[in-house]
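As structure tokens, the structure follows; a few thoughts come after it.
Missing here: one protein chain of the complex. Every other protein chain is in place.
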Amino acid sequence: MAVGWVKRSAAHHAVSEIERVEKAVLETSRMQLHKLVEEALPELEMMIGWAESSDPLQTTPIFIRDAKSISKLTCGPLCSQNLTGYLVKPPALDSVPKDAKPIGICVKGCDSRSLVALIQEKFLTRDRVRIFGIPCRGTVDWRKVEKRVQLLNVKSATVEDDWLILDDSGTTHKIALEEVLSRKCLGCRYPNPVIHDVLIGQSATPRSTDLATTYRDVDAIEKEPLEQRLAFWQSELDRCIRCYACRNACPLCVCQDKCIVETREPRWLTQRAGIPEKFLFHFIHAMHLAGRCTGCGECERVCPMEIPVTLIKEKLNKIMEEMLGYAAGLDPDAVPPLLTFNPGETEI
Amino acid sequence: MAVKIFIATDRLDSVLEKLSTKIDLLIPASLKDDKSAPTGFVPFVPGTAPAFDRQTTTPLKKALLPQVETLLRFEYHKDPQGSPKSSVTVDDQRQVRPTLVFGARPCDVKALTTLDRVFSNGPYVDPYYVERRKNTLFATLVCRQNDAKCFCTSVGGGPADMEGSHLRIVPVDGGYVVEALSPEAQTLLENLADAPDSARDAQAGQIVEEALKRRVGELDTKGSPEAFRKRFDQTDYWFQMINQCLGCGVCTYVCPTCYCFTITDEVENLKGERLRSWDSCMFYHYTLEASGHNPRPTKLERYRNRVGHKFSYIPERYEGLLGCCGCGRCIRSCPVSIDIRQVVGHLKENTSE
Amino acid sequence: MKDLSPRSSAPADETAATTQGIKIVGFLCNWCSYGGADTAGVCRFKQPTDLRVVRIPCTGRMDPLFIAKSLIYGVDGVLVSGCHPRDCHYAVGNFYARRRMEALKAFLPFMGIDTQRFRYTWVSASEGQQWQKVVTEFSEQIHRLGPNPGLKQRSGDHSIPSIALR
Amino acid sequence: MNNNPYLPELATVQEIITETGNIRTLRVTLDNKQRMEQFDFRPGQVGQLSVFGTGESTFVINSPPTRKDYLQFSVMKTGEVTQRIHQLNTGDQIGLRAPLGNGFGFEDMKGHDILFVGGGIGMAPLRTLLLYMIDNRSDYGDITVIYGARSPKDLCFTYEFQEWRDGGINLILTVDAEFPGWKERVGFVPTVLSEVAPSAKNRIAITCGPPIMIKFVLFGLKELGYEDPQIITTLEKRMKCGIGICGRCNAGSKYVCLDGPVFSYDQIRSMGGEL
Partner (left out) sequence: MRIGVFVCNCGTNIAGTVDTAKVASEALTFADVVYATNYMYTCSEPGQQEIQRAIGEHGLQGVVVAACSPRMHEPTFRRAVEKAGLNKYMFEMANIREHVSWIGNDKAANTAKAADLVRMAVAKLRFNQPLFSSKMPVNKRLLVIGGGVAGIQAALDCADGGMDVVMVERKQYIGGKMAQLDKTFPTIDCSSCILGPKMVDVSQKENITLYASSEIESISGYIGNFTVDIRKKATYVNWDACTGCGACMEKCPAKNTPDVFNENLGSARAINIPFPQAIPKKAVIDARHCRQLNGKKCGVCAKICPVKAIDFEMKDTIVTEKVGAIIAATGYDLFDHSVYGEYGAGRYPDVITGIQYERILSASGPYGGHIQRPSDGKEPKNIVFLACVGSRDASVGRPYCSGVCCMYIAKQAILTKDHLPESNSYVFYMDIRAPGKNYDEFVRRAQEEYGVQYIRGRVAKIYPRGDRMVVQGADTLLGVQVEVEADLVVLATGIESSAGAGELAEKLRISYDQYGFYMESHPKLRPVETNTAGVYLAGACQGPKDIPSSVAQGSAAASKVQSLFAHDTIETNPQVALVNERNCIACGKCIQVCPFGAIQWKELRGGIKKAEVLPTVCQGCGVCNATCPPKAVQLQHATDNQLLAEVNELCA
């Protein structure tokens, strides 16, 4: 097995000092988080955050009720999951009485928009949550890591400055973070939580401030002729195994068990495994998120078949921004655009 | 008796092409052009590059239990003269072609022993499965490289376990040594390629030797059925273990031993089909009764049932056989990093915790 | 519900030729456009025969998914028509519909579905002539596009474009 | 049954009886005359009725094996399949996979007194055993039936109550509330059970009905001194294959479709799993 060293850029040697600082910042953020949660926990019903899992490259959501577990909390580019869905989906919180104390939750920039959308749609009231906002410089897509180096038995994964450092069975891999960030992060406009009670660490610089950067991948598809786009989606969606992970991971797919893709009353889909079924399933998912999707990318992250399903919603988000000037998850008082109308817009 | 051949890496495609004239071939391959894309078992056509270097994303089971298959076709016949009576005819014709799965992993093939018990050893025999099973041969790749999520030896398998296999493929320098383990497999190997030279033969033997000794995974499943029963009503335990579960069906759909299915009718005017398709015990509708009652209404009961099914119910029903082959796919694919080894491993811990 | 195979039980006479021709589904609101289509009929305004009308109470009833479903499963064209904005029998149903259908219209081509196969329009119950025009134009448009190729199973050929995503 | 357990046999609806507003009874015969003559089953075994194009649903064969002019199923309209079954007419063809499941252990009940406690459509599985016992009356001691429903018009099998009584059955009927013209008992089934208080000695109690009724009937039986093995019930679960393969109807390691639907209460306790 070849050693997976990534070539260091010439510039890199010069910034090792900053690298140490960056690492320190991360460590500090984590300590700051622990401290803040420790202070807040007595006033909270529970704290939802990220903890290390058996795979050092991926975190797992953790639900903390007693102070002993606070040390398990972590933050940083490996904390990819959007935790906000747990606030509204059974039974995670079934045991929590409605009049209980607020629930603490860690959110990145994109996660915070989901939270805003959930508050906006009245699934949640603002005072039910204590929001620990964590500015984000992007999260690691472990599949991109795996595509660069063969992962056998990763013992540890740490982020130092712009690098992801892996210890895999005694071999050290150093990979540029930029190259393994999730696709959605590369056009991120909101790395800093848009809603929060406390903010941990320093604010991050948006990677994008314009539609072109944010929707670059959408544009890449749209540049292709119609037939090619169809061929592309046929080949991508053909892999869909209808495991519904994309749906279940979506914090705004609030129907969950009642989703119409599984019912026969009404009966939108059959059990057949043909491309039309898969297309319609993803249409249903996308159309139900039109004007609501906050672009957190969970659907794509969880897809075991690596279908770029977030891209479908990105296109609808782009339509909403261009046609109706609306981006979801920014204003808790706004009405999602497809739930309202404007008689005057004759030229939309 | 042992027939062995050596297939050089650069000859693999042509040998497979030759083999495919004798029998339909399924090989592990990328599911799109990109080599690093998800993989699965696909029908071999010349030029398809096998993906032997890693475990497939989707499991082998679909070779025997397709995601969707037609159980039967029915047709209503009307009296054109206008009598209101119509009659129905039903047929369950099946066509199964002999198939060789070339390059499955031992864990995948081992998983079929679980399916065999369910589909062919009960009071009722599933003819669809059984006919495919009878007509499918397996050339199994000795597994040289496992990752941190594999745990086959913990559940009774192993990287060189050839139970249920007809051919053994050993990756050696420059190619593969393929050895027939059954008479029908011998005929398949005839005139395909030369026997391996002694160095390669020796290397293959050594690799198998090593693989047989290798321990993969540290999960101890002894006593799991009893421990599960004790844990069954401890809601806190299950919350703690799987509160983060999203309730999706990834783990069941990528699992080689999960076999649960549903049956639905689809009809167009007078003709229709009864379909069998994969279902998942993680889904709400799986157990939803017409009355609205659902014995497993939340993911807690559903995940608990999944663990129970694999590590308690199947062993109880089928003399200790586990419903898990240790392939680790559910761990690899879980969006929230639930590790079934931890859930099962903790079953036996001090229950007062 | 159909698979992709062509209809196997087509009658073997002259209707066969026409049933295999272009099929357009029209979702018409009961109050305006269905009435407009009736008016066109009463006035004997000749129209192409490809359209098959589904009567709905209001375009507000139109879930864009009905349109998506029709096009994905091989209907050649989808025409939705309702009351003119501000004339909705239910006051605002068509305002909701307008946004939803506009969004769909912009979305379809992204997924590789020709947006020309979908049109929505407003025709009142008195506008028989307008209805004739709409149907004629849309039918001609669909005829120019030809039958909906639908979504074929992924073929063995490898002409899938590799689109570089981030 | 043929060698493909998924392949239904064709059967024809011979007669339809409207029991209540949403319950209908179908009497069907297998189209293959020879099969119909040879058809054998145990009281309590079930069948999967197919309406081709809609699907299958499981119902107990509620006619007894001693009367084989037809096989009888009572169907409450609850879902897609039952809706279509309610639209069937006599002469329509359906599919049938039967018999499936275990059935009642009526051999072991010989020589015992019997208590049936049924509620609403829950009387259907009891009817098959009841009629079987009437047809073999001398094998059993006292047979008491407590059957209740919300109102008189929700009672099934009213047309044969007289036959039951004539067959030596102590039939006790009850409805939840007073109703004009109703001359039998008024009160919930568990209450009536406590009032009637059939002795637990040498008696087997078989109960079937809505879950809430079963729950309180169990309390009542316990109070009357019934032991778990003396209490028998039938379980209901969503079923698909009906042959112990598809996986969904398990309670612990038992499959209701294959190992049930008839279980004694001590069996249920030992099974574990969700009900």
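All chains are identified by letter, namely A, B, C and D, in their written order; residue positions are counted from 1 within each chain.
Methods note: a residue touches a chain if its C-beta (ideal position, glycine included) is under 8 Å from a C-beta of that chain, and two chains touch if they have at least 3 such contacts.
Just so we're clear, the structure is a prediction, and the values are computed from it rather than from any experiment.
Trainee: The chain left out here touches which displayed chains?
Mentor: A, B, C, D
Trainee: Determine which one of C:37, C:79 or C:103 touches the chain that has been left out.
Mentor: Considering the complete complex, C:37 is the one touching the chain left out.
Trainee: List the residues of chain C that touch the chain left out of this view.
Mentor: Touch set of chain C with respect to the missing chain: 1-2, 6-7, 11, 14-15, 17-19, 23, 25, 30-32, 34-35, 37-38, 40-42, 44-49, 51-58, 60-63, 66, 69-70, 73-75, 83, 86-93, 96-97, 100, 124-127, 132.
Trainee: Across the whole complex, list the residues on chain B that are touched by the chain not included here.
Mentor: Chain B touches the missing chain through residues 76, 78, 80, 82, 84, 86, 267-270, 292.
Trainee: Taking the full complex into account, what residues of chain D touch the chain not shown?
Mentor: 53, 84, 87, 89
To be clear about the criterion, only the chains that are shown with their structure count from here on.
Trainee: Can you check how far apart chain B and chain D are, centre to centre, with Cα atoms defining each centre and the answer in Å?
Mentor: Those two chain centres are 39 Å apart.
Trainee: Please tell me the distance, in whole Å, between the geometric centres of chain C and chain D computed from their C-alpha atoms.
Mentor: 51
Trainee: At which residue positions does chain A touch at least two other chains?
Mentor: 235, 264, 270, 272
Trainee: Counting only residues that touch at least 2 other chains, which ones in chain C make the list?
Mentor: 1, 160
Trainee: In the complex of these two chains, what residues of chain C are touching chain A?
Mentor: Chain C residues touching chain A: 1, 3-4, 64-65, 68-69, 72-73, 85-86, 92, 95-96, 98-100, 102-104, 106-107, 109-114, 150-154, 159-161, 163-166.
Trainee: Touching chain A in the complex: which residues of chain B?
Mentor: Contacts found on chain B: 31-32, 36-38, 53-54, 57-58, 67-68, 145-149, 239, 243-244, 246-250, 252-254, 262, 264, 266, 275, 277, 280, 283-285, 298-300, 331, 333, 335-339, 341-342.
Trainee: Going by the contact rule at the top, pick out the chain D residues touching chain B in the complex.
Mentor: 3-8, 10, 52-57, 78-79, 82, 91, 93, 95, 211, 236-238, 240-241, 243-253, 258, 272-275
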